[in-house]
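One structure below.
Note that one protein chain is taken out, while the other chains of the complex remain in position.
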Amino acid sequence: MAAWGFALIQSLLYLALAPLLVGWVHKVKARLQNRRGAPIWQPYRDLYKLFAKEARMAHTASLLFRAAPYIVFVATWLAAAAIPLLSTDLPTAAMADVIVIAGLLGLARFFLALAGMDVGTAFGGMGASREMFVSALAEPAMLMAVFTLAMTAHSTNLASVVEYQLLGEPFLRPSYLFALAALVLVAIAETGRIPVDNPSTHLELTMIHEAMILEYSGRHLALMEWAAQLKLLLYAALLVNVFLPWGIAQSIRPDMLGMAFVLLVVKLALLGVALAVSETVLAKMRLFRVPAFLNLALLLALLGLMSHVILEVGS
Amino acid sequence: MNMALLSLLQQLIIVLAAAVMFSSFVLLGQVRLVAAIHAFAWQGFLVAMVTALVAASDGHGHLYFSAILTLGLKALLIPWMLHRQVRRLELDRHRESLSHPALVIMAALGLVIFSYWLVLPLVQAEMQFTRNIVAVSLAVVLIGLLMMVVRTQAVAQVLGFMSMENGLFLAAVSATAGMPLVVELGVAFDVLVAMVLFGVFFFQIREGIDSLDVDRMNRLTERTGDEP
Partner (left out) sequence: MSITLALQLAEGAIGLSLLSALVSFFPATIRRRVAMPLFTLSGLVALAAGLVALINGGVATAQLPLGLPWLPWQVRMDVLSGFFLSIIGVVSFAVGIYAPGYVRGFEGGKDSLRVLGGFTGLFLAGMMLVVLADDAFMFMVAWELMSLSSYFLVAWHHDSAANRRAAFLYLLMAHIGGLSILLGFGVLASFGGGFTFEAMRGAPLSFGWASVAFVLAFIGFGMKAGLVPLHAWLPEAHPVAPSHISALMSGVMLKVAVYGFIRFVFDLIGTVHWQWGVAVLIVGSLSAIIGVLLALMQNDLKRLLAYSSVENLGIIFIGLGLALLFLAEGHPLIATFAFVAALYHCINHALFKGLLFLGAGAILHSANERDLEKMGGLLRRMPWTGFFFLVGSISIAALPPFNGFVSEWLSFQAALQAWQLEGGVLRSIVPIVASLLALTGALVAATFVKVYGVAFLGQARSRAVRRARRVPLSMRAGQGILAFLCLLLGVLPTFFIDLINAVPREMLGQGLSQVSAHGWLWLTPISQQTASYGAPLVAMILFVALVLGLWLVGRGARRVRLGDAWDCGYAPPTPSMQYTGTAFVQPIRRIFGLLFQISDGVETQQDGRRRYYLQVVDRAWGLLYAPIARWVEWSSRQVVRLQSGSIRTYLGWTLATLLLLLWLVV
């Protein structure tokens, strides 16, 4: 029962940390562009403001439009809850292994895209179409990369994968490097960052994620925004904890958890800086360059698998 | 084979071998000539690194020499020569469009699996950790050949040829700790001479048919029936 309690606390930590990561990335980006930038709490203030505001809806919208923000938020949050953040002693990781996580993210995406099409505007449909297009190409790459890890650890349970990593001496695996590279590309595409999508654009022809939530306002918009921030943190946690798990607590003890928390914040901060730098340096791609980008991800994932089979197992 | 049983140096060799395989794919998928030359230089560099590390881990002194030779020749000299020629031929902004890039990449992946299947009996015979790299080297050779098939640009074909040579060299290093030094020197010299000859040929072809697109050379065929 204690483990379940801790899982609940950790999942709440996800909710609390998600806006902070986005605020941090914005801050670093602003500094890189020689601006002072908003304080890193700004996302919290935005969320608070949106929750307090009245919601407005098009009269052509159906009930699904009102339900979608809740479903998107809850599904994303549940997916996040199954990824070890501080400790690998996590019953939710057994409840939802990595395939279920992909499924829950798929559920969120499904309703997000439907919500985009609900009002019946051109932009909403455009965003939904592009989102499904990008995700259709990203999903095989993501599962392939994850499978490489799962085949090494003989488990799809993320907590077990992390524990397998921590077992014994750290060593270099070409398959892990390829899988890491593939997952980074997939994460960029799935969280709608530059160069696939620009989270801060409202230029009609380039939007993907923003186009789908264009008609939302008030608390509905707050939930959608929060879910997007949660998704960023989810992928960040997946990357740092699966590939650099050192420091994560393997049981629920206060000292280990404290250590894990400090290390996690450092790792996430570094990842945030890397994201900000890459977003400052790179330009957004044309939509039809995105397949090449995701094909590269798939190629990397496949090479990861091949090098696992050829170089690491080699019967 | 258990990765955990290998020393750090040996693990590094395997990682680098995987990187060589990846560089082959980059070379194959690269549409810009200059970028392809850079990818080739990286491949040469990686092969040199693998050679040096094999030398360090197995204690074959003469492999250091091979590594330096590879580094100088394949990572620096030949890329530099190619680069210069591309610039002189005003091809540095040339982009070549592969007709079906995804299919080509899939074919290359198929080649990797195929070469693994070929090498498998060999690998089972003796459990030395570099044996698995033989599969990678064979894949590099085959992908180089595939590159010569799918590319129409003469310079790109030369790159494919050179990368085949990289693969052969990697195979020699990983399977038998390198060829005798004399042979290696000879091969290196051959490659250099080939490079110079290719350079001359580029200009000759260019003079002759005003392009480096080898598809234009189809007129050399004896079959003229379907020509208008």
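Going by the order they are written in, the chains are A and B; count residues from 1 in each one.
FYI, contacts are C-beta pairs under 8 Å (C-beta built on N, C-alpha and C of every residue); 3 or more make two chains touch, one makes a residue touch a chain.
Owing to the predicted nature of the structure, the values given are computational and were not obtained by experimental measurement.
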item: Candidate in contact with the missing chain, chosen from A:25, A:83 or A:96; value: A:96
item: Of A:16, A:58 or A:282, the one touching the omitted chain in the full complex; value: A:58
item: Touching residue (missing chain; options B:120, B:145, B:175 or B:194); value: B:120
item: Touching residues (missing chain, whole complex) on chain B; value: 100, 103, 113, 116-117, 120
item: Chain A, residues in touch with the chain not shown (by the definition above); value: 51, 54-64, 66, 70-71, 73-75, 77-78, 94-97, 99-100, 103-104, 106-107, 109-110, 113-114, 116-126, 128-130, 132-133, 135-144, 147, 150-151, 154-157, 160, 202, 204, 214-215, 218-219, 223, 287-288, 291, 298, 301-302, 305-306, 309-310, 313-315
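Assume only the chains that are shown with their structure count from here on.
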item: For chain A paired with chain B, centre-to-centre distance based on mean C-alpha positions, whole Å; value: 37
item: Chain B residues within the chain A interface of the complex; value: 1, 3-4, 6, 8, 11-12, 14-15, 17-19, 21-22, 25, 29, 101-102, 105, 109, 112-113, 116, 120, 123-124, 131-133, 135-136
item: For the chain A and chain B complex, residues of the former touching the latter; value: 168-169, 171-175, 177-178, 292, 295, 299-300, 302-303, 306-307, 309-315
